[in-house]
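All protein chains but one are shown at their positions in the complex.
So, chain A:
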């Protein structure tokens, strides 16, 4: 009797008790569908999201034949909302893993899916109503700034003049900058200037050229994303200046991880905000339908320092990012 109750619960994804449900080997006959809804690949980081989601889908389906993973990409928030409607209209979806375009616009569409008893995993950007999600998984943008600043303090001996390239005015950008500034407090490292370069390599190049023209001595530069760092490095190279000791980025783009692996002098470390987090989320959601591992709750991936020693762990040569 008990077994049948649990099987039903698994099928509908409704578990009020907050415990993981079980679908034992005996019950594997019932198929489980996990839908994954993510932004389309329009820049490096989202390209990484798409790559890792597809990898995870393949691996999960190979490991657990009763689980089917559908990956759906959408080019905008409204497309993503329509995609959700289509997904649940045509089939029974046991779990939804979603990286929402924007919190506000996707909250009510996800709520509609939830009403059908679907297990909801939210990744990276939270919904405005946190009671909808069964599992929330994200990286830590404040830690991205903090880890970078801590390394910079140590590498520069606690003092120096630095410049910072910000991305696009968003919460993500603000958090990274806040983590960075807070961690620098009390040191003698001075931020000469910050400018927005819109997470774009070409703008990173221009802004860095202008910083170099304006300041005679720059000890280090932090671009809070690796796309901008690409442009920064070209500008530094062109100037031929030797005063810049560090040029650091963030996110974990494979070209930068390659530099870290090679022991590059300007970019000896990286700090991840890895798109592979979507894979973590899909794996954890699959655990909900296999084995009795409790997964409800909030998971925050840290932003540890990537050095030459552990760079392989964050290196995905096949990924576009």
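Assume a contact is a pair of C-beta atoms (placed from the backbone, for glycine too) under 8 Å apart; a residue touches a chain by one contact, two chains touch by 3 or more; residues count from 1.
One rule holds in what follows: contacts and distances are computed from a predicted model.
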Missing subunit (named according to UniProt) among the choices "Protein-export membrane protein SecF", "Cytochrome bc1 complex Rieske iron-sulfur subunit", "NADH-quinone oxidoreductase subunit J" or "ABC transporter permease": "ABC transporter permease"
Residue, one of A:136, A:205, A:222 or A:314, that touches the chain absent here: A:205
Option from A:156, A:230, A:260 or A:282 whose C-beta touches the chain left out: A:230
Interface residues of chain A (partner: the chain not displayed): 40-44, 46-48, 50-51, 166, 169, 193-196, 200-202, 205-207, 209-211, 213-214, 227, 230-231, 234, 238-239, 255, 319-321
